[in-house]
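A single protein chain has been omitted; all remaining protein chains appear in their positions.
Note that the chains are named A, B, C, D, E, F and G in the order they appear, and that numbering of residues resets to 1 at the start of each chain.
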Amino acid sequence: MGDLELGGRSWGSRLIMGTGGFRSLRSMEEAIAASGAEIVTVALRRVEVAASGSVIGSLRGAERFLLPNTAGCYTAHDAVLTARMAREAFATDWVKLEVIGDDRTLFPDPTELLDAAETLVGEGFVVLPYTNDDPILARRLEELGCAAVMPLGAPIGSGMGIRNPYNLRIIVEQASVPVICDAGVGTASDAAIAMELGCDGVLLASAVARARDPVKMAAAMRAAIEAGRLAFEAGRIPRKLHAEASTPVEGTPEWSS
Amino acid sequence: MGDLELGGRSWGSRLIMGTGGFRSLRSMEEAIAASGAEIVTVALRRVEVAASGSVIGSLRGAERFLLPNTAGCYTAHDAVLTARMAREAFATDWVKLEVIGDDRTLFPDPTELLDAAETLVGEGFVVLPYTNDDPILARRLEELGCAAVMPLGAPIGSGMGIRNPYNLRIIVEQASVPVICDAGVGTASDAAIAMELGCDGVLLASAVARARDPVKMAAAMRAAIEAGRLAFEAGRIPRKLHAEASTPVEGTPEWSS
Amino acid sequence: MGDLELGGRSWGSRLIMGTGGFRSLRSMEEAIAASGAEIVTVALRRVEVAASGSVIGSLRGAERFLLPNTAGCYTAHDAVLTARMAREAFATDWVKLEVIGDDRTLFPDPTELLDAAETLVGEGFVVLPYTNDDPILARRLEELGCAAVMPLGAPIGSGMGIRNPYNLRIIVEQASVPVICDAGVGTASDAAIAMELGCDGVLLASAVARARDPVKMAAAMRAAIEAGRLAFEAGRIPRKLHAEASTPVEGTPEWSS
Amino acid sequence: MGDLELGGRSWGSRLIMGTGGFRSLRSMEEAIAASGAEIVTVALRRVEVAASGSVIGSLRGAERFLLPNTAGCYTAHDAVLTARMAREAFATDWVKLEVIGDDRTLFPDPTELLDAAETLVGEGFVVLPYTNDDPILARRLEELGCAAVMPLGAPIGSGMGIRNPYNLRIIVEQASVPVICDAGVGTASDAAIAMELGCDGVLLASAVARARDPVKMAAAMRAAIEAGRLAFEAGRIPRKLHAEASTPVEGTPEWSS
Amino acid sequence: MRVLVNGEARELPDAISVAELVAGEAPGLGDGRGVAVAIDEQVVPHSAWDATKLQDGQRIEVLAAMQGG
Amino acid sequence: MRVLVNGEARELPDAISVAELVAGEAPGLGDGRGVAVAIDEQVVPHSAWDATKLQDGQRIEVLAAMQGG
Amino acid sequence: MRVLVNGEARELPDAISVAELVAGEAPGLGDGRGVAVAIDEQVVPHSAWDATKLQDGQRIEVLAAMQGG
Partner (left out) sequence: MRVLVNGEARELPDAISVAELVAGEAPGLGDGRGVAVAIDEQVVPHSAWDATKLQDGQRIEVLAAMQGG
């Protein structure tokens, strides 16, 4: 199972973990360790709200790459400003670009997303955009110079899995940058399915953070992504309506019946 | 992830591998090693057809438990005789009981299956019956004293996955013996789904043996079963139609828009 | 759309309506009228419980064919006795044979079902067995001389639709008696899907009786069964991953862009 | 079943038929008659290619409303010019707005679509946009003043049905203009499902035009849309994992068993 | 005479016929349509309801149509 | 006079009107129903077909209804 | 002596034992592991292979392990 090539670097893990939604920092730390993720996302919030340095402390110790996001932004303008702040705060050009259109679906706003992506690519960012599972939108983002496309499988936090595997397959077919399935994974098989469809990686948070046992679920996700990637590379058998015996018929004893 | 308790013994692996359908013995050996399976199924055929000793040789070296099956039997009578032969040949009371009703679907014949199970349990066998995903049939088999029930997910060799997860869930709910999903798995996520439904194990052959790269697919299955079991134990998040943010909204900066 | 040939007679409607679960007799009468069903099922119960003659009165007026069932029987013995009682009560040799194995799933007991079917066919009944979606069981019932096979789509009253369309397709392929999808239909599209799979008819009750507006849902089912049958006969287009334009590309104006 | 209120008018049929893909004009005429559609879409092409007046002749006789489309346009600029031409050619302000992004998926280009919709609404058109099943895009189109939103169920001509019913449901929930499911329907049950999800209508072409028997499939679609709408209005029963008896248990005879 | 009618112990006059039992049990079902009677698991045809007398110790089922299935 | 009609270079008589062009291009479409004409991307209303004369170098689209979508 | 071995008619020397038959049929399977023999549908235990002599008219199955299931 080869490495994930993303943003000009090689990563041993194909799982990117969000850090939101955990019941405690300790739970987050242990789950991230169990997940094997090398890249973890973080947000920026006003200092009154942000826990005093602890997230950074927790995450930095373990030599993980902190990927800032622009969660909560509804316009290209806000997302661009937030990305610039993140660049300064985390000393990185990488940004997970979120520009949402609606607080009920948290689906991205296509026009604002494209605007923000264009600006940020122009400013030298490594842009990883969270996008709808729209092949056209994915193509436009790639054309603008994004380092990956990150289509959702289902709404953030919904746990609905890959609602439209057909769209994901089309996006994978046409993309020449990595495709990361971002949002929607609810359990291990969802992550495996995303990988079997040919995705290069999976980004998830709630499925682990809000599981009854986050650490165990993190281990499950790690195994599932490995399983899905291996199966993708191994080349699965075709689907058939009828059976095909795995034990040959020849040589079956003929008992008197 | 606890052990599989089956037939009065503890097993570290929840994957049972069939040995049919491989392109070579070497491919079989390597795939079984990669799968981590401790139990492997074997068939009995007339000596002209059976490869001279090689299967036994291949499998025995690695300290695996050989589980004979009654593949190819259409009646209780034939299945019982075959099981008795297997007991002598492999020096084991264990038998994977197959009594099929049809060579196109390879689905079990319910009446003959029940008859054979009753006889074999009476003769002291540890009976592991391959059954349709019929909760009533599964209950009857358990009542007769079978050591497990092994419902199919889809026709043998079809690679269709778990066609009816609802039935499998009902079988798991009501069973007090282990439930092994037998047949139908096509790729890694199928095996993970079976485990997430609460199955205690998965038995598969074609999905590995006929994959483009059997060894890699065997590794995929091993990881998928671990992933599915861990996810089952971890307790997944509920499914929702709408989104739920993983990044809190409070403290979002207010840029002038 | 041709007639349904069942039990040696021709029927203009392919919908068989159960009469249980309605909130009132009046609702039942109106819904059955709206459904266009010619065959309606009835049960037999001890006289203290059975409404005094009203069901018979309601249904008989409209010249419908009353098909007695053996609902509530768990053994071949009980089902056979109930069928004999029904023959006397309704002056008909027809019986919808139900022999259930479990009060939670209401799935049929395969062995008892086969026993009862054999006895009743031998006594000259026109046997219409409610069966699991098991192709082998369906074949055995046909071999015993049943006039149709009636596989379930999902548990009675569950409204889950056709949980395993693959099994239903296999049953249709192999059957030479009519196949009636019995149980599981929750809404109109479920009935349409059953017909598109090639079923000859649909038997349903709860989906109509317990709908918010039973009369409207009865009309929906009537239309859905017609739609599904017509679509089956019309021959649908194949499924494709990608698009195929319905408007030709040739002659598209070339505006300066 | 109430009328469809669309563009300030009431329509008795909720089925809009495309006219492309038929094997002959006669087949088209008969199928449209069987479908009961009142609105039919037409395209504009250069005169060398367009059949000389025949489409107009065929369709006009039957008092159908001709809805021009902008099929084949890849930019807002082209779509706007084509819409203006259509307004002159068909003496109507109505336009089915298509701005596609890709000739393999024929999915709409979100940015160009929004631009074209804004311009055309500003010029007084009744704009019916073909859109991806993206709730945000649908909302933006509605905010711009479109008279309906027409999300796709699956790629045009693919016959894949409603690939993502969740998105369609969200779009229906939030929309205050009619939602027409446009593209993807392959057979009758697909159309019924779209209506059960709460769509106000269905637009389809290939499923009928390329069926083995287009006239019969048109009748199937007419019935399916009626069925789906009635079922939506009737209020379906909830889905349950387990069974619920439709025949009461009380009063079951107790035979000696 | 003691019999079991639909699972319930009953004291009935001697020599009562099936027809008389049904008339008593289910007055509205007089013509017998939709009703069937079994004595000790043997169906009694409508045509024999008058002539068939109940006997002590018998187990009788009187069933009638109801909505179902 | 050289113009581009539906993407094709054409030599037409001077002062030919849109109505005359359409009559020549699409004889069966005489009444103009289902037909539209644009000159240099500006739609020419049916009412102006007679009065509008083509000019050298113009780019003309003549579109007609066809089955679609 | 004529017997049926795995469905095939065979002429074998009188008084041949099961052990000798197996040695002839399947030389590589000498130790009997993974092999079983039935005479007229009765399994012959490995321990009885030497002592059990075949008799005319018997139906013998000699089965060995192979990949399956």
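FYI, a residue touches a chain if its C-beta (ideal position, glycine included) is under 8 Å from a C-beta of that chain, and two chains touch if they have at least 3 such contacts.
Keep in mind the model is a prediction, meaning the values are calculated, not measured.
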Of A:L15, A:A86 or A:A231, the residue in touch with the unshown chain: A:A86
Of B:G12, B:G122 or B:P253, the residue in touch with the unshown chain: B:P253
Among A:L4, A:V42, A:V99 or A:V121, the residue in touch with the chain that has been omitted: A:V42
Residues from chain B at the interface with the omitted partner, ascending: 246-248, 251, 253-256
Chain A residues that touch the omitted chain in the full complex: 18-22, 25, 28, 41-53, 55-56, 60, 66, 68-69, 71, 81, 84-90, 96, 98, 205
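Throughout what follows, only the chains that are shown with their structure count from here on.
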Pair sharing more residue contacts (C-beta pairs) when C-F is set against D-F: D-F
Length of the line joining the C-alpha centres of chain B and chain D, rounded to whole Å: 45
Distance from chain E to chain C - Cα centre to Cα centre, in angstrom: 33
Intercentroid distance (Cα basis), chain G paired with chain E, Å: 66
Numbers and ranges of chain F residues touching at least 2 other chains: 6-7, 41, 61, 63, 66-69
Per-residue multi-chain contacts in chain D, two or more chains: 18, 20-21, 43-46, 48-50, 69, 71, 81, 85, 104-105, 107, 160, 166, 170, 205, 241-242, 246-248, 251, 253, 255
